[in-house]
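Only one protein chain is missing from this complex, and each of the others stays in its spot.
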Amino acid sequence: MRIDGKGLIDRTKPVRFRFDGKDYAGYKGDTLASALLANDVRLVGRSFKYHRPRGVLTAGSEEPNALVEVVGPTNQTPNVRATMQEVFEGLVAQSQNRLGSLRFDLLAVNDYLAPFLSAGFYYKTFMWPRAFWEGLYEPLIRRAAGLGSLSGKHDEGTYEKAFAFCDVLVIGSGPSGLMAALTAGRAGADVILCEESHALGGRLLSDGGTIGDQPAGEWVASVVAELQALPNVRIMARTTVTGAYDHGTYGALERVGLHKPARPNLPRECFWRIVAKHAVLAAGALERPVAFENNDRPGIMMASAVRTYLNRYGVVPGKRVTLFANTDQARGVARELMAAGVTVAAIIDPRPDASSVEDCPVHVGAEVVGSRGRLGLSGIQVRKGAEIIEIETDCLAMSGGWNPTIHLTCHMNGRPRWSEDLAAFVPMEGAVPGLVAVGAANGSFSTHGALVTGHAAGLKAVEALGRKVSVPVPEAEDMPYRLKALWAVDGKGRAWLDFANDVTTKDVKLAAQEGFRSVEHMKRYTTQGMAPDQGKNSNVAALAVLADATGRGIAETGGTTFRPPYTPVSIAAMGAGGRAEGFAPQRFLTSDQASRDWGAPMIEAGLWYRPSFFPKPGEATWRESCDREVNLVRQAVGVADVSTLGKIDIQGKDAGRFLDFVYTNTFSTLPVGRVRYGLMLREDGLVLDDGTSARLGDDHYLMTTTTAAAGLVMRHLDFVHQAFCADWQVRFISVTESWAQFAVAGPKARALVNSFLEVPVDLPFMGVAPVRIGGVDGRLFRISFSGEEGYELAVPTRYGEALFRDLVARAETMGGGPYGMEALNVLRIEKGFITHAEIHGRVTAHDIGMEKMVSAKKDCIGKAAATRPGMWGPEREQLVGLKASAPISAGAHLFVPGTEVHRETDQGYVTSVCWSPTVGAWLGLGFLKDGRARLGEKVRLVDHLRGLDVICEVCNPVFHDPEGEKLRA
Amino acid sequence: MRLTCPLCGERDRREFYYYGAEDYLHRPAEGAPLAEWDNYLHLRDNPAGVTKDLWYHEAGCSQWLLVTRNTVTHEVLGAEMVAGRAK
Partner (left out) sequence: MPELIAKTALEGQSLTVGTSTLAEADVGRITSVAVFPGGAKAVAKGLKTLGLTMPEPNSLVERKGARLVWTGREQAFLMGVDCPELEGAAVTDQTDGWTVLTLTGAGAVDVLARLVPMDLRLPAFPVGRAVRTQLNHMNVVILRLGEHAFEIMGFRSMARTAWHELEAAMQMLAARNGTKF
């Protein structure tokens, strides 16, 4: 019901929205919860386990009950707290966790089964018979588990992430937060003020009162106006600080577009990483419910929430309100309701010495012991001494005192301290370096306390920053906080602690009885605090009940650990921008467009996109294209873009010495104009990478790495250089991106290359020379990864596309053409050349038959470890070739024919395979125990995954031109 | 987590690559006994408290850094360039 003249909503701006298929009206400034309550909608959801009717409990992000699905054009978001969702024109929401309608939820039958669904029900019920597990229990549990549902469609929503930096981060904009921000802001500090709600002011917007000589609302408005005008203050509304991390880093979730109709490019949420030199936690406190029988009916709400709905939204959630509270502060709710013309049926105060002077009936020393009303509250039972009083009421405002919002102070393993005075946990000072808790978050519950502590924290930060400021603290209410702790009212029925997960006091007691006495065990046994609200409303009460049941104090019982995030953060926001192509950078070759023009499917090679094959008309499968491309290299000439290989330019008088140190073989003796294959080890003796290095000048080398290991090798070279020989005359830099480089291979390769050069060169095998191509300076290498006479032609990257298109065009006139990764792979397997499929991080130089490349004449990285026992010898699996007449697979394992196939009899495994059009057989490379001594033997190749069982011949891995005559032609 | 690179200044942890203990800097001489190599390559302390380890400013200046930090409090006590350290 809406009350005239109350609230901060904009009554000139009506908003239409829809809930469970029905249209409603609210105002700008309403939340879904306030607008539904204004429309007298009390039933908004069903509880998780028993499917009990549930209404709005709170007015904040801690809401456990009013969880709804918001339906957008491209997505459906479950578990949206109606208390946080602002209404906007066209908002569509629906209730969740029900079977049938919200009023007649068929799963409400669970409530009648409650005696069988107590704590640990899963563990006890689904134990046996074992055969029921997969067929019956699992589907049953899966169906019942989880809250809300998704659209089942791809989420096309936009999400954003961002970084921010400041001197002082103020978390919360109640009296303490505003005072801290004002103090730091006036001092000229760089301030970020985060407020979870859309409006600044915190409880001052709900509780009223005066600050200095101004009504609280006016004071808030004046402070906010001043802060907005300060260029050094950044106000972030609708932003929840969700986590505290090392070295002043905080996570924060901003609701950017969730309160507006969806619009292209408008982020739904933004996840901020904020780095702050100082932080002030002014997050306030959370009011706690009291457990009594049937305390979960719609209409039973937190007293502070009733106050918020009245003063901030102009809504009263009932016509006859009752108040059940154990502090003087909560009395204000009743008084304000009466002042607004609402009937307050009674105040029930469990404190025997509490005042009974109010303008309504007051029962002191009394407790609420029960309630009635199927889909909403209609009455309560109050016990006063031996007497039970029946009171008619449709809204019960309850308060069991306050819990400071200490969560962030615990995110770095800090444990809170139990305060007997407040009957609450308060932050341990210094638990998060640089963060100070103030106001209600630190247990200072009066407005005066909030202003003073907020000011002090602001001042402390300002002084630490070497600034000065004088900001007077205005006068404000300083009522003492005096309560009688009341967690649960004695009684026989079910009294709820965790409303979301349906955990009652009985469940906690049962857990204790059954031996789950540790708070961590009780939590997991009962699921207490494991719902979306993470126990914000219930954890402290639950452990008080546990403490009582186990005969320990609360401090001794201790709490569970608060971890980030404080409120739920969508994965989409945290990983904003990372969807689909945004997952990792894409690297494109200069030949990319040409390859796509020719219909080549592109495949990922690390971050690069490379052509898989170049289909010709009439080719139905990739294999047909691949076989043709292999043949054209073997018989004419093929062109492939090999620019992805890492290229490192190394210069200096000690360049050769450096290469000698990082390669197993010697490069200082390499003549200028020549290229050498090099093997690089890790310090633990395993192979890191291989590639060719060219000597371009006396003090100038060009190293080539594999595509896969380019970054790895750079990091390794940097380490070796900086750790062991920083004083050497050597510097190096990546030039991978500077050169476009194309392999030209085949019997006609020389003719094709020479057709490009201004001055043809006659390079020997493993030679390098500078060349001029159409007026451009390039480099020509005579190296081969195919086994044919091969060249690599390099030009500055800007000319890459033009050169590639031209090379391919000319190759085609010679019976050749482009070849892709599939053919490249076949060509190198036929020639026994290894890639990272073979040097996968567990092989030694010995394993790949290159132990002779580890020079005895000099030290190198990995040399000592490579000589250790176990790193070489016949017991190791060694590189071999495999030949078969049936398809074989990489990943298959090798066995002696006739032996059983299991782990102990495993003789090795296969790393690369292909159909070889050149040899006319299936070829593979793999590692076989003592393989080099077993050439000519037969092995059994087994791949259970693909159902292969094939006899292979063990061969020399070089199938094609083992003498290398073609290479050197 | 944040680290202060001696060249680039204070940066987010995401710019750095973590390698391992400082021990990697103390490479045994050529011909050292295998036990010494075993120690160098594989045996590590796991201190609760102050430790020194190697980080690479991969997204920054490409310098290897020797970082002193506390594994219990997460405090970072300093960072120096591997290339510039006194031998």
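Labels for the chains are A and B, by order of writing; each one numbers its residues from 1.
Keep this in mind: contacts are C-beta pairs under 8 Å (C-beta built on N, C-alpha and C of every residue); 3 or more make two chains touch, one makes a residue touch a chain.
These figures come from a predicted structure and were not determined experimentally.
Of the listed positions A:319, A:731 or A:852, the one in contact with the omitted chain in the full complex is A:731.
In the complete complex, the hidden chain is touched by one of A:74, A:419, A:586 or A:813, namely A:586.
Interface note: of A:776, A:853 or A:896, the residue touching the hidden chain in the full complex is A:776. Only one of A:106, A:266 or A:555 touches the absent chain when the whole complex is considered: A:266.
Screening A:336, A:367 or A:649 against the full complex identifies A:649 as the residue touching the chain left out. With the whole complex as reference, residues 158, 160-165, 190, 234-236, 256-257, 263-267, 270, 273, 275, 577, 581-582, 584-590, 607-608, 649, 651-652, 726-739, 756, 758, 773-776, 795-803, 806 of chain A touch the missing chain.
Considering the complete assembly, chain B touches the hidden chain via residues 7-9, 11-12, 14-15, 58-63, 81, 83-84.
In this text, only the chains that are shown with their structure count from here on.
Residues 1-2, 12-13, 17, 19, 24-25, 27-28, 30, 32, 34, 37, 41-42, 54, 56, 58, 62-64, 74-76, 81-84 of chain B are the ones that touch chain A when the two sit in their complex.
Touching chain B in their complex are the following residues of chain A: 163, 245-249, 273, 275, 412, 433, 683-684, 714-715, 718-719, 721-724, 726, 859, 863-865, 868.
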